[in-house]
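Below is one structure, written out as structure tokens, with a few remarks after it.
Every protein chain except one is present and positioned as in the full complex.
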Amino acid sequence: MTTASPNETDSHFAVLLISCPDQKGLVASITEFIYSNNGNIIHLDQHVDVQHKIFFMRIAWDLEDFRIPADAIGEVFGAIATRFNMAWSLQLSDFVPRMAVFVSSQLHCLYDLLSRYQSQEWRIEIPLIISNHRAAEQIAHQFHIDFHYLPVTRDNKPEQEARQLELLRAYQVDFIVLARYMQILSGDFVAHYPNRIINIHHSFLPAFAGAKPYHSAYDRGVKIIGATSHYVTAELDNGPIIEQDVVRVSHKDAVKDLIRKGKDLEKIVLARAIWNHIQHKILIYNNKTVIFE
Amino acid sequence: MTTASPNETDSHFAVLLISCPDQKGLVASITEFIYSNNGNIIHLDQHVDVQHKIFFMRIAWDLEDFRIPADAIGEVFGAIATRFNMAWSLQLSDFVPRMAVFVSSQLHCLYDLLSRYQSQEWRIEIPLIISNHRAAEQIAHQFHIDFHYLPVTRDNKPEQEARQLELLRAYQVDFIVLARYMQILSGDFVAHYPNRIINIHHSFLPAFAGAKPYHSAYDRGVKIIGATSHYVTAELDNGPIIEQDVVRVSHKDAVKDLIRKGKDLEKIVLARAIWNHIQHKILIYNNKTVIFE
Amino acid sequence: MTTASPNETDSHFAVLLISCPDQKGLVASITEFIYSNNGNIIHLDQHVDVQHKIFFMRIAWDLEDFRIPADAIGEVFGAIATRFNMAWSLQLSDFVPRMAVFVSSQLHCLYDLLSRYQSQEWRIEIPLIISNHRAAEQIAHQFHIDFHYLPVTRDNKPEQEARQLELLRAYQVDFIVLARYMQILSGDFVAHYPNRIINIHHSFLPAFAGAKPYHSAYDRGVKIIGATSHYVTAELDNGPIIEQDVVRVSHKDAVKDLIRKGKDLEKIVLARAIWNHIQHKILIYNNKTVIFE
Partner (left out) sequence: MTTASPNETDSHFAVLLISCPDQKGLVASITEFIYSNNGNIIHLDQHVDVQHKIFFMRIAWDLEDFRIPADAIGEVFGAIATRFNMAWSLQLSDFVPRMAVFVSSQLHCLYDLLSRYQSQEWRIEIPLIISNHRAAEQIAHQFHIDFHYLPVTRDNKPEQEARQLELLRAYQVDFIVLARYMQILSGDFVAHYPNRIINIHHSFLPAFAGAKPYHSAYDRGVKIIGATSHYVTAELDNGPIIEQDVVRVSHKDAVKDLIRKGKDLEKIVLARAIWNHIQHKILIYNNKTVIFE
């Protein structure tokens, strides 16, 4: 079900994500590297955290007439990277990332993801769904995606996580989306996919972290509720925030209304986070994200 | 500087705010009271908290042909109220509430309040401004409002609060607005004006309560910041929320940008809260508000 | 796939929607009707258009101990209605409306509707999908819903509309949702389902009515785009607006980005409109809606 890229251009291009200590000459050196090799810059975004003196850049360029072969770019750019002490990653537009979905019994985000997938809105593969409930099994079949039922209890958690990791390797998964997966992943599990596990939390973090945020929001009497998508870290609901959005509520809304309104938020906030991830628009530092929109 | 009411109607009308245990016949009895006395209902809003079985109502009616004189309405209605065990308050449209402003050195909310006041956007009187700094003194003079400078230290706080209470009584103040007043009021002070002190907090509560919320929001890397207006209770930043609003931020925004964007939010959120308060649109229960918008 | 109602209460209840010339005694008479027959009001919302002196009300009450049998309520209430010259409609919570979906080749709204349907988020039946393209056929099968392919040309439009009406009757359809159906319905067709055809238009109406609104929005350089759900009338994109929402865009967004961002808006705005419709929360007058939220 792989599709032609709906974005940037239909041509081949490369994306570099770079961060390093700020200093003079960075932009000139990077753009000169591309220009002198006959590349045409499609997008360039840069940002400097003035407080911490860190430089961030996302640069995308057309590979059409680029003089360096795609598989040699990393090696050539490495020399510049070393000179400026850069952390960097290179992505080629041909690459189609493989995404696993973890889900429990709330299925609205899963439906939304699979609809976008089947509509070819995203240039990805979804080879498998893993769940601790059977609720999603029918949908997985409906959308022709492998489903693995791995119920988790306090006792079997280590074995089940081992089984999950085995599956992720077998299916060559690049990143994981927790589409309302109601289990806390161990720090050990998370360490296998650093900045590659995307969660959707049903509150406006840092308010109402943890369980039952809609109930807490109702009890506090807030006038606005939110949803937050973030990368998963070892600390619960505390990873780098990718995207948030909110919707207005009132005293007329019971908890079930917050849940109903919140579901629509969750779907959209998670989808936007995934979009930014697969477009290589996200850099992470200090437990925060730079999103090159 | 009192002005004709810009709202509801230019005629005389009464507003009843009612809460009581839910039971059959409440609406029928209240509306029959008004109808049988030849009143014309202008607005009626009611709400039932199904979980706690509490009934809430705001009802406004024209006094033009109403058979009960304005000053006797309370007495007559009292009989119905007793029958249904109601908590209630009656406001007449002729009443012009007197509002005191407490402010420190951040003046954007004060400017906004005084501009609305001088423009006669609100039907209120602002007889005095109290501050622990001299920063607002010139503005007070500019807008022809009495200014009282009462610096607060750990040692003199009880005396200064006593002096404040004295001034509030002398100026016959009905409610207080803390327009970025950077002092915590004592529980004793608050008890003199229950549900009559409105604060603006520069975060999306309950996230980032307390000091320096914009710095905390920046450090956490949130993608949206907010402001919250609430009634002041003895517990800091934990009173019933009246209004909240938010604005989107990004990694490009430094703390000073959050402050700049937040100021505009604070002005509007506080102004909306005051509007709802002076229009008698707010009922309070369980540390939450019912806003009859 | 009919399900227990997720809303209001799980008990049986009735909803009355009423509009009439404003006059004294309306609320008292209506609520007395319910109270005297031992009904318990669950929700009551009323509104007066002061300019046109029109009264609107939505009232929902529990039928548990109500003394009038459900099938006789209309007759009994009719006497009150006549006295006050009311237009009114009565809905019982047991009723499950049947919704037809019309769609063309943009399928995101269809996916969203069917996902909500299969998740039992809405208490409705969707017996059929009608389309002028074959694009939706596979999805219809996937969700086990009858699909009818009725291609429309300038020449065959009258016959195809006749065929559509025949299907709608055969499937006993109560209301129609145009989920990005790219054909203009004739005034004759619309007259068969007055205020029962819900459209989603991909702009913030009245801006950019008609074809290619995202292209027009791009050309005008707006900073915000929107979506509008409205009842279909004989005049294109000019029916009563049910719901609107917006999302921020910038110069960085090409037309394809407006389309991408707009799709998410369209899904949510249409879903909210359907929700309000099936909850009997909408009254229509002067080509506008009163939404009792």
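Points worth noting:
Labels A, B and C are assigned to the chains in the order they are written; within every chain, residues are numbered from 1.
In this text, a residue touches a chain if its C-beta (ideal position, glycine included) is under 8 Å from a C-beta of that chain, and two chains touch if they have at least 3 such contacts.
Small disclaimer: the values here were computed from a predicted structure and weren't measured.
Per the touch definition above, the residue from B:Ser36, B:Ser89 or B:Ser115 contacting the chain not shown is B:Ser115.
Contact with the omitted chain, checked across C:Ala81, C:Val232 or C:Val290, is made by C:Val290.
Looking at chain C, the residues touching the absent chain are 47, 49-51, 56, 204-208, 220-224, 226, 240-246, 250-252, 254, 286-291, 293. In the full complex, chain B touches the hidden chain at residues 6-7, 107-108, 111-112, 115-116, 118-119, 121, 142-143, 252, 256, 260, 263-264, 268, 271, 293. In the full complex, chain A touches the hidden chain at residues 9, 24-28, 31-32, 34-36, 38-46, 48, 50, 248.
As a convention for this text, only the chains that are shown with their structure count from here on.
Think of each touching pair as a link: the shortest run of links from chain B to chain C has 1 of them. Averaging Cα coordinates per chain and for the whole protein, the chain whose average falls nearest the overall one is C. With centres defined by CA atoms alone, the chain at the far end from chain A is B.
Looking at chain B, one finds that residues 50 touch two or more other chains.
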